[in-house]
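Please read through the structure below; I'll follow up with questions.
The complex is shown incomplete by one protein chain, all other protein chains being positioned as in the whole.
Chain IDs A and B follow the sequence of writing; residue 1 opens each chain.
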Amino acid sequence: MGQRVAIVGTGQTHHRSSRKDVNGVELIQEATSRALEDAGLRREDIDAVVIGNMDHFEGINYVDMWSIDGNGGLHKPVMKVTTGGTTGTTVAIAGYYHVASGLFDTVLAIGWEKNSESDTTAAIITCADPYWERPTFGGAVAGLATAACEYMHRYGITERDAALVAVRDRKNAIKNPYAHLRKQITVEEVLGSPILAYPIKLLDICPRTDGACAVIFASEDKAKKIADKPAWVHQVSSRHNYTFLTDIERSGRMPTLYEACMEVYKNAGIRDPLHELDVIEMYTPSSFAGLVWIDALGVCDEGEAVKLVSDGATEMGGELPINPSGGVISTNCIGATGLIRVAEAAMQVSGRAGEHQIEGAKLALATGFGGCSWSDVLLIGSAKPN
Amino acid sequence: MVSDEIVYHGKIKVPYEWSVGEYGSRFFYELKENRKIWATRCSRCKKVFIPPRKSCPNCFVHIGEWLEVGPGGNLITFTIVRYSAQTHITSAPFAMGIVQLDGSDTGLVHLIGGVDIEEIRSGMRVKPVFKEERKGNLLDILYFTPLEVTP
Partner (left out) sequence: MERVAIIGIGQTKYEREKRGETFADLVFEVVTKALNDAKIGIEDIDNVVTVSNDFWDGRTISSMAVTEACGSYGKNVSTVEGDGTFGAFYGLMRILSGSFRSTLVVSHCKGSEGSNHLITNAIFNPIYERAIGLDSISSSALQARRYMEKYGITEEQCALASVKNHKNAKDNPFSQIAMDICVEDVMNSKALSDPIKLLDSSPISDGACAIILADERMAKRVTTRPVWVKGVSHSADAYNLGDRDLAEPDALIRAAQKVYDMAGIQEPLREIDVAEIYDAFSYQELLWSEGLGFCERGKGGRLIESGKTTKEGMLPINPSGGVLSAHPVLVAGLARIAEITIQLRGEGNGRQVDGAKIGLAHGINGACGQAHCVWILES
């Protein structure tokens, strides 16, 4: 009952603010062919495809059908999953279950977004309930800004504290050839950047990116043949609890992220994530979220993330590096963003992260965020799970 | 307290700017500047594609070969649209069909015009009629028209 599943190949496009040289299907094909190449596989070796993005960012209905020329799924089973910002991790989880079910041995999971093709805020506003929330919803930035205000009030964190996260991630991105924004920034630059919605400034928030990511999941038997060092998927968890923005519980650690992490740790037997995990690829839509939500990962007491970050524990050389890839603040092609976390986590434990490799990384956590404060969490390791 | 059920009216207003891509741009360039229809051919399976593909959906290899197709072709199937919809660019009744251009392995969907629509038959030989003023999109072709109508 149930197969062990490993990631045996990943592919990403070089993420940019605008890829006018390709249409969406061609963008997807780039990531797909890179993943196949990475795994040493051909299209014929793929048993099924699962793909995800957010519909209104490209205005295409039935993306799984539309992208068939480029997603590798012609004459194969193809399916679409979509859950807002968590889409990327939702796609990874779907890829995992396809193989874990025993029905498919090799599955291609694709996340992508061509944000340059639409007005992102206009599109995201359509996620809000049309009569209760949409008329006043200010978009993703505004939603994150109200949360940030709350964190400042509740925990006494400052804009300067939050800026540390942005500085860290943007510095890490320089070592990631796929990242979108690869220029170092300072705390002063973050504080001086234009205000979008108080307290979120331009350099506190993720960019809009055109990009695609593809990850190949394989069953145990296949994985051993395909990859020298498969990245085993140990645990997956999702909590998409809320319907209205105002339903989100406003005290304690970020609820969905905390619940999903705790489920993963419990099932994996992890008691001390700060020391047992080697690296975290965390979906941080804003610097404030990236700071405060660290406690939801269970690696510090509630409200105590500032110390962890300012002490350098989450830097590349620290106790628990977060976002060696540069994270979401450096690259945000929404449908792909969560999947990139998974791909990067897999690259880390397989020792294939190149310049941004964390030495000796064996156990990685990948998180996804989106929708109405929803979270997905995946635990990926170099050792086979029990 | 009893009240009528409220219906809230709204519209999704998201404008789009779809990147056509390098290959699509070349296709539309030829359409606009030269009134020619170009396709791409997979070097492996030799299949000729319209709209032009940058990679073969089946062989999954890069496609680098371009060739001109048509202008004539065969009408594979058609329909006469008799209802109105805001997506239509011409009023009903009008005809649309799938045309397989000479030299292409795939068909192109377009309007069929310049003929009494009741006379249209599958299998007809058709050719594209280009607009005088072209913008570099599919509608640079006004419609495909039958070469002759057999009574």
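Methods note: a residue touches a chain if its C-beta (ideal position, glycine included) is under 8 Å from a C-beta of that chain, and two chains touch if they have at least 3 such contacts.
It should be emphasised that the depicted structure is a prediction, and the values quoted were computed from it without experimental measurement.
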Only one of A:Arg19, A:Arg182 or A:Arg239 touches the unshown chain, namely A:Arg239
The listed residue (A:Ala123, A:Ala148, A:Val342 or A:Leu379) that touches the chain absent from the view is A:Ala123
By the document's definition of touch, the residue of B:Pro51, B:Pro71 or B:Gly103 touching the omitted chain is B:Pro51
Hidden partner sits against subunit B at residues 5, 7, 10, 12, 16, 18, 20, 24, 49-51, 57, 76-83, 85-89, 96-100, 106-111, 122, 137-139
Residue positions on subunit A contacting the omitted chain are 1-3, 23, 54-57, 59-69, 73-84, 90, 93-94, 96-98, 100-103, 123-124, 126-127, 129-130, 236-243, 247, 259, 370-372, 374
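Following the convention adopted for this analysis, only the chains that are shown with their structure count from here on.
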Whole-angstrom distance, CA centroid of subunit A to CA centroid of subunit B, is 38
Per the touch rule above, subunit A residues touching subunit B in the complex are 18-24, 26, 29, 32-33, 36, 42-43, 56, 58-59, 68-70, 72, 74-75, 114, 116-119, 122-123, 126, 130-131, 134
In their shared complex, subunit A is touched by residues of subunit B numbered 8, 10, 12-24, 53-55, 57-60
